[in-house]
Each structure stands twice: as C-alpha cells, then as structure tokens.
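Yeah, one chain of the complex is gone here, protein chain that is, but the others are all in their spots.
Order of writing sets the labels: A, B and C. Residues in every chain begin at 1.
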Amino acid sequence: MLIRLAYDIQFEIPATVAMVAMLNVHPSRVNDLLEPDELQTEPRLDVESYIDGFGNRCARFVAPKGHLRLSNSTLIRDSGQPDPFNWSAQEIPVGSMPHEILQFLLSSRYCEVDRFSNIAVELFGEVAPGWSRVQAVCNWVNNHVAFNYQQARPTKTALDVYTERVGVCRDFQHLAITFCRALNIPARYATGYLGDIGVPLRLPMDFSAWFEAYLDDRWWTFDARNNEPRIGRVLMATGRDASDVAVTTSFGQADLRYFFVVTEEETATSTDPEAYLSDGA
Amino acid sequence: MLIRLAYDIQFEIPATVAMVAMLNVHPSRVNDLLEPDELQTEPRLDVESYIDGFGNRCARFVAPKGHLRLSNSTLIRDSGQPDPFNWSAQEIPVGSMPHEILQFLLSSRYCEVDRFSNIAVELFGEVAPGWSRVQAVCNWVNNHVAFNYQQARPTKTALDVYTERVGVCRDFQHLAITFCRALNIPARYATGYLGDIGVPLRLPMDFSAWFEAYLDDRWWTFDARNNEPRIGRVLMATGRDASDVAVTTSFGQADLRYFFVVTEEETATSTDPEAYLSDGA
Amino acid sequence: MLIRLAYDIQFEIPATVAMVAMLNVHPSRVNDLLEPDELQTEPRLDVESYIDGFGNRCARFVAPKGHLRLSNSTLIRDSGQPDPFNWSAQEIPVGSMPHEILQFLLSSRYCEVDRFSNIAVELFGEVAPGWSRVQAVCNWVNNHVAFNYQQARPTKTALDVYTERVGVCRDFQHLAITFCRALNIPARYATGYLGDIGVPLRLPMDFSAWFEAYLDDRWWTFDARNNEPRIGRVLMATGRDASDVAVTTSFGQADLRYFFVVTEEETATSTDPEAYLSDGA
Partner (left out) sequence: MLIRLAYDIQFEIPATVAMVAMLNVHPSRVNDLLEPDELQTEPRLDVESYIDGFGNRCARFVAPKGHLRLSNSTLIRDSGQPDPFNWSAQEIPVGSMPHEILQFLLSSRYCEVDRFSNIAVELFGEVAPGWSRVQAVCNWVNNHVAFNYQQARPTKTALDVYTERVGVCRDFQHLAITFCRALNIPARYATGYLGDIGVPLRLPMDFSAWFEAYLDDRWWTFDARNNEPRIGRVLMATGRDASDVAVTTSFGQADLRYFFVVTEEETATSTDPEAYLSDGA
C-alpha cells in the first residue's frame, strides 16, 4: 500500500523566533519513503536537521517576522497491515529492562505517575499482567473519556483528564501512559499520521497521537483514543509525553493560521496531491 | 582540598523490588576521585552500572525482601574554589543553541513552563539578559520562598512553590529552573554533595539540589536556595528535574529507615570516616 | 429606560432530575419590574420559589425525562445610568466590617485566596488602598487575560486563569475577586443580564458575570471583563463564586440544547419580544 503524506501549516510570526519542527517521518520508517521527506519553508529558511535524544528527526530554523509556511508532500510504502498485536506479550520485571527503557517509567510534564500509583493499582491491579493489562487500560480510558475538540488545552495533564473525562487524542494517551507507568509498564507517547484507511471516515485527516508500551522485548502500538487496530499509522516521533514531541515548538510567539494534513492511500485514481496544498488561506 | 564523601542509606524492603541509585559522583568528576566510588550493598547484590541519557552514572539492582543498606565512602580532590561566576556571560539565542540543550527549555514534571510564560516575563522581562537575569531569578526565589523541611512533598511542583512560598532545596531550584526556561534560558536540575565548607554550619550534612543555567557556551552553577557561591559542591547527576535524578528510585515499595550523608573537608585531624557509617539504627 | 429581559433555555433530560434555577431578577430589583418575573416551564412543572442564604431568589423543580424548556419574558425599569463609581470610597478595616461581610474574604471553590496571598501583595501592595486598588485589580486582569469562549471549562479556578491568561467573563471575575480577598477587600461574584446599551454591539445578548467589592459601607459593581461603567446591568444573584450562583444547577444529567437571552432597551419601535422566544430548535 502507498500512503500519501502531506502537511501545510502556516503561521503569522510577530517577531523573529526560533522553532523546532518534528514533522519528518520517523527514522525507523525512512527506508519506506518513496519521495523526499524534507521540510519546505516559505520564505526559504536555513533548516538544520538533527536527531534528538529520543531518536526522532527534528528540523530547526529561525523564522523571521511575517508569514511562515511549513509544508511537504511525500509518499511512503506501508504494509497495509493493522497494528500488530500479541496477546501473549509479557510484562518485563523492571530489574530486567534495558537501561534506556527505564525513563519511560518516570513522571513527566503531563503524566503525573507519582499521583496515580494508588489509583492505577485499584483499577488494574487485579487484571492479568501483560498485554491484557495494557488493553484493560486502553479500554478503561476509551470508555470513560469523551472526545471533544473544544475541550483541548495545552496545560491539561493526565490528572485533569482523569477528573474531567474529556479531551482530544493526546489526552487519552497521556492518561493511558500514566496508568501504565504507575503499573511499572514502560510507556511512551507517539505522534504521527493516522488516516481513515479501513475505517468509516470520521474526522478530517490529521496528525494523531497514540502510545507505545514495552512488553516482551519491544515497543507495541496502543491507542486509547481509537482502541482498535488501525491500518496506515506512520510514526513521526516518540517521547515521554506531548511536551517532548510537539509537531512544532516555537520559542516565542507564532500564531497558527492554517493547518492541513493529508494522509490517505494513494491509488491510480488519487487526485493530484499538490492540489491539497495549493492555497491555504 | 580533599573532601570526604560518604553515605549510609537504609531501607526496609517489604517485597523484592527493582531500584536505581544515582549515588555515584558524576562522570565529569571521576578524575578527581582518590578512592573507589562504588555502591556497597548489604546484603551483597548484583549491581549493574550504566550511564543514562543525561550522562549520569546510575546503579541498578534488585533488592530482596528485608533490610537493605546502601553505603560508600570515597575521597575527592576539589579545587577549593567557590562556584565560578561570570557576570558577562550572555544568553544564547535559541536558534544558536546546540541541539542537545533544547530539551532543557521544555516543560517537565515539576517545571510547568507552559503555565509560567507570562509570569516570568512580568517578573523578569525588564531585567538585563544574561547572567544578571539568572541571578535576578535566584534572588527572587531566595527572597520569596521560605525553607522548611516539614513542607516537603514529592508532588510539589514549581507552581505549588510559587503559590505556597515554602519548600526545601529541590523546590527552590524547580521554581528557578521554570522561570529560566520560560525566559528561554536553558536550565537543568543538579544533585550532589554540598557541605558547609567556608560557611557557618547550618544543617546536617546532606545531599543537596542546585541548578545549572546555560549561558555563553556552557553550563553554570546557580543555587536559588543558598544563593551565594559555595565551596565543595560535588556533582552527582543532572536532569530535567528531580524526577530524572532521584538519589534512589524504587519501582515498588521501599521504606526509608536511615539516611546519613558525609561531606566535609578531610584534614590530618579528621576523624575516621568509617565512624560515621558504622551503626545506623 | 425600559429593558426587556427574556430567556429561553432548553435541555434534554435523560432521567428525572432535580434542578435549581437562579433566573429571577434579584429581590433588590423587584420594585422595578413592570411585568411578572416567573419561570415558565414546558412541560408545566411544580416550581417552588425560595430565597437562599445569600438573599437570591431561586426556583427549584424536578424535571422529568424528555425535553425541558425554561423561559420567561419580563420588563424592568432602569435608571439608564452607568454603574456608579466613587473614587473616594475607602477600604474598611476587617475589624470594622459587618459580620455577614466576612465570608466574602474567605476562599471558595474557584477562588483560592490561600494560594494568592503573596502574589496579590506583590502586584497590588503598593497601590493606594480603596477604590483605586480595586480598579487596579480590574485593570490588571483586563490587561492580562484574553477573552475566548472556546477556553471556558467548569473546573477553571482563579489560579488557572492566572497561569493560562484566557477565559470567559466568569474567569475574569474569579481572578479579580481572589485578588481582592487576598488584599482583605470583601468581594462577591454577581450574575445578571448585561446587554450592549451604550456600547458598540459586541457579542450576542447573554447573561454575564461581574463582581462586587465592599468599600465604605456598601457593595459596588466592578467588572474585570469589560472594565468600564456600563448601562443596564440587571442583577440576578450574588454569591461567593460561580459555584453558588449557577444559572441552572442540575443534580444529575441535563444536556443543554438551546440557549437564548434577550436584554435590550425597549422602545416604541421594539419588535415584539415574543418573537425572540418562539422557536428555539
């Protein structure tokens, strides 16, 4: 399966500002790319690419006052298979985990593991450990939190989600991640493309957040928001939580003016992808 | 100057638990060590040493049910000079910072940068940038927060410190770090030994927390709690905040029973350091 | 001046639920009413009217499963004068305040006075006491908080407003009230009708929130959201904060489906007020 990936994000910049974008496909998927995956900027800026401490490809640049457009279109080969799952995957005792995994058991900005240790055990302590426990976490979050675009805010933490019971995809994942960590299951936040391949059309194409849990000896994809195996996720970045992997981080003011994402299967009859990107207002 | 460093930390472990200790001297000071710096455990456990993503030396082990003692005594050579300072050190534009520094501008568990952006600018926006701005942050925190051992708690964040105005050393640093980051000055949390060399005796010898701010092209030591140059700091670890560099992290219950730290100048007339460590209750 | 007041609020009720409505004009304005001010319900319910501990007129009823409509239209005589002000009004020492005023110095759900004592003194401690200090509070809030209907949420407290700097009218008032109380100036939350009489049309007609501060020997109207004297406020209720004086409180689920408010000067050429209320979806 081929998936067209594209974005067109536009800002009004009131004064020169440094920015970091995490808009590239994750290095783990580079070999699947069939077209270049380079951030295009208007105006043309000096963009420096680097790999951060989590292994994500980042692009940094300094945007001048004025209008800024970030865009690209690329094509990726995908297995077309739904997220793998493995009901027999086991939890690893903390003492046996690789060193670099341990950080994903700790508290982070939006995941107050220290405030959830009792709650998590009360809710999930009786569930059989392993895949079924992570799935139970996802089920709980999916059943108890309502999706509402109007109820997003940048300061919302797992504890806020747990009490307010409403949020967007990032909020679902933050709560699930926090439960997992409180149960000593390493969990990390993931961002990427997720379209509607294989499911009834639900929402405009967009970036999405999901999470990964560490079972057996690898990371597995979970998604407390959609809570079903999906086809066509394309990973962009992983980190402790949304604070580490914002699609764009600006170190100063940058006012979002336009936001458009494409992620859909490309077939012989697809419309020209450039069409999507031509004239954001 | 020679400084004797020692600790004796004892736990009661109700059930087998994995632990990570960050009790070693920081790799940057290894060449100053005059005696071995290895974690001793009672009972003798299989301790694995590794370097984490921040460059800290960590020790991990699995502690069995029962009494656990972590201890060591080592000797380090120190310049005997107070913390360096440099009033002409400049803030670096974010666009010019090394990649690996950027993470220290982001929010973390105890440092809600996203909630302080306006407050920080209101308080410090008019202060001349550079060393004097970081110093102004330290002065403000030092003047507005009271030290009180009874007012510590593991969930206290920078925002709690800002409203409650009381805490322990870690709380002072978390607030200062958050102000710095909100001003686009990279700041990281530091733990280590800090005794009373050159100052009137104040408190029992202990580990301490301070922070580092990135100015010019390096990290500089600041300490919003003591807020004066000190002699004899011995760094153990740096991270985003206390969540990353807890002296010990246990992934399950471990009840602290005894805690004793030595950090003092060793002279010909020093008492036998072993004496400090002989019989914690 | 005559002001037409009307509302049409509709809910879908999934199961029988007790409700309290604070939709009546405040008892202090009863003598100005030219038409009946009685809550109409569809279906017709047994509505009990009472005065709560703050002196507000409340209506309570039990709504059955199904569609519920609350409505009324009334006419009130108004001075047509802007909110009174008195630059010479003084703060009263706490020791001299009437007993019943003291409660408006305490913390309440959305006004964490205990967390603002230092912040308030730092921001307003140097301002001359009295009217000018309350005005300084209003100016600060008005200048530092942005209005945004999309950023409302029922759990938002004064501290959230102080850090997020965005909200709706209730949020502005909660922050101002909290500052006043922390300065030992009694302040209470007020709800009522506020239209656009005498100002350029800004928003759809709606209920609004403002606050009252106690200076000299009486309560005065302040409004940190609009921050200018306005014509045509019609008070409905006062309390410690929004928790006490919600327009409707349902003790169980009640899903809002339609909300429409009229408050405008009635003249010979006014359209028939019934027109406003005829056919909410």
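Convention: a contact is a pair of C-beta atoms (placed from the backbone, for glycine too) under 8 Å apart; a residue touches a chain by one contact, two chains touch by 3 or more.
The model shown is predicted, which means the values in this text are computed figures rather than measured ones.
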| item | value |
| --- | --- |
| Shown chains that the omitted chain touches within the full complex | A, B, C |
| Touching residue (missing chain; options A:N118, A:N148 or A:Q253) | A:N118 |
| Residue among A:R69, A:H99 or A:R165 touching the omitted chain | A:R165 |
| Identified contact with the non-displayed chain, of C:E12, C:D32, C:D52 or C:E266 | C:D52 |
| Of C:Q135, C:N227 or C:S243, the residue in touch with the unshown chain | C:S243 |
| From B:E164, B:E212 or B:E264, residue that would touch the chain that is not displayed | B:E164 |
| Selected from C:S28, C:S79 or C:Q103 as touching the chain missing from the view | C:Q103 |
| Absent chain, residues of subunit A that touch it | 112, 115-116, 118-119, 122, 144, 159, 162-165 |
| Chain not shown, touching residues in subunit B | 150-151, 153, 155, 160, 163-164 |
| Contact set of subunit C toward the excluded chain (per top definition) | 18, 20, 50, 52-53, 58, 60-62, 93-95, 99-100, 102-103, 105-109, 111-112, 114-115, 154-155, 184, 243-244, 249, 251-252 |
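One rule holds for everything that comes next: only the chains that are shown with their structure count from here on.
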| item | value |
| --- | --- |
| Fitted rotation between subunit A and its twin subunit C in degrees, CA, nearest 5 | 180 |
| Intercentroid distance (Cα basis), subunit C paired with subunit A, Å | 41 |
| Interchain centroid distance [CA atoms averaged], subunit B/subunit C, Å | 49 |
| Residue numbers of subunit A (touch at least two other chains) | 155 |
